[in-house]
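Missing here is one protein chain; the remaining ones are kept as they sit in the complex.
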Amino acid sequence: MIETPSLVDQYCHGVLRTELGLGTFEAQLARTEGPPAPGTTLFDTQTGFAVRRWCPPLLGLEPHCPPALYLARRRELGVLEAGRRLLRGSGITTYLVDTGLPGDLTGPADMARDGDAEAREVVGLELLAEQVADTSGTVECFLANLAESVHGAAADAVAFASVAGVGHGLALASEPPGPGEVRGAAGRWLAGRRVGGPLTDPVLLRHLLWIAVASGLPLQLHAGLGGPGSRIDHTYPALLTDFARATAGLGTDLVLLHGYPYHRHAAHLAGVFPHVYADSGAALVRTGARAATVLAEILELAPFGKILFSTGAHGLPELHVVGACLFREALDRVLGTWVADGAWSPEDAQRVARMVAADNARRVYGLG
Amino acid sequence: MIETPSLVDQYCHGVLRTELGLGTFEAQLARTEGPPAPGTTLFDTQTGFAVRRWCPPLLGLEPHCPPALYLARRRELGVLEAGRRLLRGSGITTYLVDTGLPGDLTGPADMARDGDAEAREVVGLELLAEQVADTSGTVECFLANLAESVHGAAADAVAFASVAGVGHGLALASEPPGPGEVRGAAGRWLAGRRVGGPLTDPVLLRHLLWIAVASGLPLQLHAGLGGPGSRIDHTYPALLTDFARATAGLGTDLVLLHGYPYHRHAAHLAGVFPHVYADSGAALVRTGARAATVLAEILELAPFGKILFSTGAHGLPELHVVGACLFREALDRVLGTWVADGAWSPEDAQRVARMVAADNARRVYGLG
Partner (left out) sequence: MIETPSLVDQYCHGVLRTELGLGTFEAQLARTEGPPAPGTTLFDTQTGFAVRRWCPPLLGLEPHCPPALYLARRRELGVLEAGRRLLRGSGITTYLVDTGLPGDLTGPADMARDGDAEAREVVGLELLAEQVADTSGTVECFLANLAESVHGAAADAVAFASVAGVGHGLALASEPPGPGEVRGAAGRWLAGRRVGGPLTDPVLLRHLLWIAVASGLPLQLHAGLGGPGSRIDHTYPALLTDFARATAGLGTDLVLLHGYPYHRHAAHLAGVFPHVYADSGAALVRTGARAATVLAEILELAPFGKILFSTGAHGLPELHVVGACLFREALDRVLGTWVADGAWSPEDAQRVARMVAADNARRVYGLG
């Protein structure tokens, strides 16, 4: 039996503060472009089945109970109390919370209190830049404020995260853009932008990534499965190779989030570049009963000191629970099988489990 | 034990009407560019081994008997009687038969009679366009007849299928081509074409796909493993993303056939877009003893209401048998394991099995 007394969720979001009905809950189970097809439901997915397996017992119900029964019980307890029971039942001891997505989600302090755990902030670069743009009158002012904001955020946060970078190949060129190029792009963006408008300009994204690299904080980059509007072949981790090569030796670590269905490729990069790390968790929430296989695929090429657990959970504390439970069960099954086969020693298996569950993240993010 | 009393083969072809020798039978086991390498045989493939496992008992022989013995027995029974025994032994209750490939193959009515099953027609778009071209004297006549033929076919068929579309990236642009562009392409194609010449012009293929979308019938698109002359990275399902986004909400479903080795990517698209479905069967015939794993990989990201069984069989009734047997066994093994592990409830497993085996296809294709 592999044990992981500590569990550092190196990438997640907060949870929704409002009561949810069956439909609003279901909408959080997957990232789709449109409502479920007629005659189908997002509860009939690996994520939906995993939620129904792991979460009802934490609220006093039988595993696999019907969604409507579960939602009724959740509302009966109230969003706050249900959230507390779920987060505390997850076994996660530290949350690194990306605050860079829109929506009324709990922050790191809430997650720490509700989950009876440690919590630290991961700053989303795109939202930071958009907020700076909202309050900067001129290009010069924007660029100065941007540099200062990233620098300031680095004092408290444990990492920066970028969602958009990987989807824009040009943003990952192997050199920062020149000052004139940046000023031109900033001018065009600010001129055409309304308050709250998203940052998608590849030159500015590239500028932003290189400012973040200069901060020395680990930089988390989304790869593989993206949100609505993205195209999966544009988030192929191999597209990061040149950026990884260009940032080698600068003292800043790159963490590839998600990866799936390119997790073997992400693991490969973690094997080639000393400063590149691979995420082993977020994909498990999406693949449910297949989590052990997906985890095993990540464990093929990535050195064991370069793999980090996360849930990637967003909106529902159920997803933190599922991410943690699937990870622990998958780790136990995969490493346990290798020990039973004689391929690994029991001591090595236990040591690797603790590295992936917590110790690697503690070292990379400088946690206590 | 998972049960699937109904089995809708949502994509297959008819079978050859002539007696086959060892060599002509072997040539149907794989899609190659050239004869087997010296010293090798296509019987030594997953498909060949699967045929030798499942089919001999249906003709009164031992499993895994030598190919020559099997072929002798097959000829002894005669192609018609052997085909009847095989198709009736497959457990398939409905065949959706693509009549759009060349060759003297049985049609839907034959399949229904020989297999003691229901059968409906899937109309291949490329062959339809080629037949229209064979009988149209002018560009205007061709384009008018083409629209009318597609419209007419939609009255009886349950779906349209396109083989060539995915191999020609331009054919999948996110807008239909303009009328002038279509006329120009049609003129060039008709002028350079002899009777029977294949349609490969990307503008005309694009035009054809959009006419089919307008019909409202489900549109089956080949992705992944293609036939001779294709290049596998040109059939990457991610290349369909823009076309899927452009056709969302128009009321026409897209069904991605095959998928393998990109079946995880096809499943992803089925998860993102409400009108996109993933095929779970044709890849199994090619991967034989590995069918359970391939099926499990499709079950990672695709919502369970978006997965459809097929055999993709062509030419040999043995391939319908193998497709059905591998699917049922793989489904039983994969879902049965998840139930045994506590990951899924027995009721959910049984429900999902029936959805994938038949119910999803009944809903998508409007079967009785």
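Going by the order they are written in, the chains are A and B; count residues from 1 in each one.
Basically, a residue touches a chain if its C-beta (ideal position, glycine included) is under 8 Å from a C-beta of that chain, and two chains touch if they have at least 3 such contacts.
Bear in mind that the values here come from a model prediction, so they are computed numbers and not experimental data.
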Per the touch definition above, residue among A:65, A:80, A:101 or A:248 touching the missing chain: A:248
Option from A:30, A:50 or A:299 whose C-beta touches the chain left out: A:299
Contact set of chain B toward the excluded chain (per top definition): 30-42, 44-46, 49-50, 53, 63-64, 225, 228, 231-233, 260-261, 286-290, 293-294
In chain A, positions touching the absent partner: 236, 238-239, 241-242, 245, 248-249, 253, 264-265, 268, 271-275, 296-297, 299-301, 303-306, 338, 341-345, 347-348, 352, 355, 363
